[in-house]
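The complex is shown incomplete by one protein chain, all other protein chains being positioned as in the whole.
When the chains are written out, they are named A and B in that same order, and each has its own residue count from 1.
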Amino acid sequence: MRRSFLRLVSRRLAAAAPGLAGVVVVTFCLMRALPGDPAAYFAGNAATKEAIEQVRVKLGLDKSLPEQFVSYVRDLARANLGQSVTTGQPVRAEMLARLPASLELTLTALLLAVAVALPAGVLAATRPGSWVDQVVRVLTTAGVSLPTFFTGILLVYVFYYLLGWVPSPTGRFDSLFPTPPRVTGFYLADSLIARDFETFRACLRQLALPAVTMALFVMAPLARMTRASMLGALGSDFIRTARASGLSSRTVLWTYGFRNAMLPVVTTLGMILSFMLGANVLVEKVFAWPGIGSFALESLLASDYAPVQGFILVMATLYVLLNLVIDILYGIIDPRVRIEA
Amino acid sequence: MPWTLTLLLGLLAGLIIAPQATSAQSRGETLVVVTEVGPNMLDIHAPGANRPSYQAAWNIYDRLITFGSKTLKDGSKMYDYASLKPELAESWQLAPDGMSVTFKLRKDAKFHDGSPVTANDVKWSFDRAVTVGGFPTFQMKAGSLEKPEQFEAVDDYTFRVKFIRKDKLSMPDLGVPVAAVINSKLAKQHATQQDPWAVEWVKQNDAGGGAYRIESWKPGQETIYARFEDWKSGPMPKIRRVIVREIPSAGTRRAMLEKGDADISFDLPPKDFAEIAKEDKLKVTGIPIENSHRYLGMNVVKPPFNNVKVRQAVAYVLPYEKIFSTAFFGRGIILPTPVATNTFGYDPKLYPYKMGDTAKAKQLMAEAGYPGGFETPFYMDAGRTTTDEPAAVLIQEALNQIGIKTTIEKVPAANWRANQGKKEMPLFVDQFGGWLNYPEYFFFWNYHGQNATFNVSSYVNPEMDKWIDSARFETDQKKYAEDVREMQKVAMRDVPRLPFVQVYLDVAMQKNVVGYQYWFHIQLDFRQLAKS
Partner (left out) sequence: MTAAALRHARYVVTENPITLVAFSMLVTLLFLALVGPALAPYDPLKSDTANTLKPPSARHWFGTDQLGRDMLSRVMVATRLDMAIAFLAVALSFAVGSLAGACAGVFGGWTERIVSRISDTIMAFPLFVLAMGIVAALGNSVFNVILATAIINLPFYARMARAEANVRREAGYVEAARLSGNSTMRTLVVHIYPNCLPPMMVQVSLNLGWAMLNAAGLAFIGLGVRPPTPEWGILVAEGASFILSGEWWIALFPGLALMLAVFCFNLMGDGLRDLIDPRRRT
């Protein structure tokens, strides 16, 4: 059992390696192709041509592309992601500082989406073809059709400006409240750990709109997948047997149907999570959320390639790890898959 | 299970919606500033320091001298560039031959780490400014402060600056943000072989002695300043704590101001200022930015704009009024001549063309050899999209009338400097503003044959250079005025660029915020603000 588990992990990692390598190469080429001259930007206002050249040498941009690539890969091996020109900080430090913000937002949004989409999908599956089914389908499809930047703006307008129900969309916290002492980097968890309920509520309120905006977008695939796999499960033989044996409909639905239907849903969850981590760029921009997405966006527009490279690599690595975790979970949930692996 | 979930969600919603009180007391002592971008480093001498970092530099560092203030007709206050006042230096004495000045520093000034401020710190800081290169060196040069040999620490509290030539800008140049006095002992502890000026350390840390110190700095999010209780270089500021929050969305910044979640902001779109000024909830002051203009530039060395008749044709159709009201919402002054309205030499009568004379424009185009017009790319800085995009679209429409078909190219803000340097843009919208309010200073960087980066049109004309060089060192007032007038006449005849507006520096603040004063560096001086 342990050996096959290790084999699974190593096989997956080996399969992912060429993909990651491709990402490294493509990112490098793409970033170097960005317009603008980081040396000119870095050299600052009114720099002379000589000053710009000096900076270019300092940044290592005067070397040939293959040479730059080699030093880039060498840096990567030492986990050195370079320096951001716009913030002047090392990229790795920036990523570490900002990652909790993005993760907190993404996980909260996912939890919210699951809490709404799963029951909705189950509900729709139990009444296929009915108006409930249609409504669920329409609503979730509408959610995924909304452009996230537009939804975010609308929600801010309605809930902050018109109704005043949530605080200003200024990021993770209002600095009039003290930042909770950092344990996990997730403000919600940290404020609970520090038993600071006021700060917890403040952070929750800041998180509300951006999480809802993101959740709206992913409810559709979740609800749809739940419905489909529930339908599949509910139509299977063992359910018929359970019903025939006289078990209550609730037991049939949840204990047998739902558990068995969860497998494809778990796969979808994984895909959605990795998609969200990349797609949070626009949501973070609208809500001034200090995550890695907004950082990558600003850096890209400033032709500051190091943070964008760092962001892409972090995301790609997370994606690989996530898929690995899902595969393992799959194996745990469904013994048939494990045997085949 | 779905019902318990619904209940949980409802509880959550309740937690979120219920209003939350913040301590009223903390709000009263704190000034909350909202801005789009904050400082990207704390060292103004570091390469790549952005404009908001000047605000940090201004407030956490002292300079030898500062400027006095004057009150305008409408009651708003601004700095007085003609009146120099003591800051770190208690007094100063110009040498009889006018070739040096000696400063007597105050003896009780301390840096934030408690160590005393001496003339050695001043010398180290100035040596640094003229040696690191880039913008600080260029700014020091503007006042003929070029070599470390010019700076001498006579003793611990006496500092001398030797001039290499008589330049009326030398003294004011000592009051600009670049001439900051850095804690050299502290900085030197972090200097290395490759980094003798400790740029890497000072970028991230507070090595100052100004009225405020950095309490916390989260780049990209917020900067918190706390009053330095041992500050001696001026009257103690009233505001104890300043929180500068970076909010990318202008709409959110405005909403925060209107709801009272923020106290003051100066980088909103002009439309918002125009509307806020009409409502009565907040105070708005709008002061035209001195020695600045926004303009339509043309490349004078490459066809088709190398033909002066083409450029003049553009002048005849440029929609000054429309741009002013639609893109700038009236927050500024229409300025068709190069010298700003609050700079010496301003004279609107020097504009020789008739606005909106399309027939004349078409005639000029035909004379230039382009009766059917031509096509050209038209560049703008995407960082100024709010005002420049509508302006560009209006200009595009106007140029269409005389056959000039343009394609608007938005260049990301970070690449604009590089584009300026390359000088390949045939047609573009740009702006320039000088810290030192002297017209020849502006012309030197924008119209002179030295072809600086800011002379994006590549305009080189010995006739123009003659007037600029004369104006820079002319001491006779009447000759000086004539030089400035002639400079403008040539500029309007050759029209390498067409200025069209002098924008306001608009600042919106809560009604209980008092003491705001306009500074040439555009940034806020926290020392002067108070909450009544």
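Heads up, the rule we're going with is that a contact is a pair of C-beta atoms (placed from the backbone, for glycine too) under 8 Å apart; a residue touches a chain by one contact, two chains touch by 3 or more.
This structure is a prediction, so every number in the text was calculated from the model and none was measured.
**Student:** One chain isn't shown here. Among A:A39, A:V166, A:L188 or A:A296, which residue touches it?
**Tutor:** The single option touching the absent chain is A:A296.
**Student:** May I ask which residue of B:I17, B:A226, B:M355 or B:A382 touches the chain that does not appear here?
**Tutor:** Touches the omitted chain: B:A382.
**Student:** Of B:P86, B:P116, B:P303 or B:P390, which residue touches the hidden chain?
**Tutor:** B:P390
**Student:** Please pick, from A:S10, A:S71, A:S145 or A:T255, the residue that touches the omitted chain in the full complex.
**Tutor:** A:S145
**Student:** Hey, which chain A residues sit against the chain that's not shown?
**Tutor:** Residue positions of chain A that touch the missing chain: 16, 18-20, 22-23, 26-27, 30-31, 33-35, 134, 137-138, 141-142, 144-150, 153-154, 156-157, 161, 220, 224, 227-228, 231, 275, 277-279, 281-282, 285-286, 296-297, 300-301, 303, 308, 311-312, 315-316, 319-320.
**Student:** In the full complex, which residues of chain B touch the absent chain?
**Tutor:** Contact residues on chain B toward the absent chain are 249-252, 254-255, 269, 271-272, 275, 322, 325-326, 382, 385-386, 389-390, 392-394, 396-397, 407-410, 412.
The working rule: only the chains that are shown with their structure count from here on.
**Student:** Go ahead and note the Å separation of the Cα centroids belonging to chain A and chain B.
**Tutor:** Each chain reduced to its C-alpha mean, chain A and chain B end up 39 Å apart.
**Student:** Using the touch rule from the top, collect the residues of chain A that touch chain B in their complex.
**Tutor:** My answer: residues 35-37, 40-47, 49, 51-52, 54-55, 85-89, 115-116, 119, 122-123, 156, 160-161, 164-171, 174-177, 198, 201-202, 204-205, 208, 254, 285-286, 288, 290, 294-295, 298, 301-304.
**Student:** Within the complex, which stretch of chain B touches chain A?
**Tutor:** Its residues touching chain A are 1-2, 5, 8-9, 12, 15-17, 19-20, 22-23, 26-27, 30, 40-41, 46-50, 133-135, 138-139, 203-204, 218-222, 224, 243, 245-249, 251-252, 255-256, 259, 261, 382, 412-415, 417-418, 421, 452-454.
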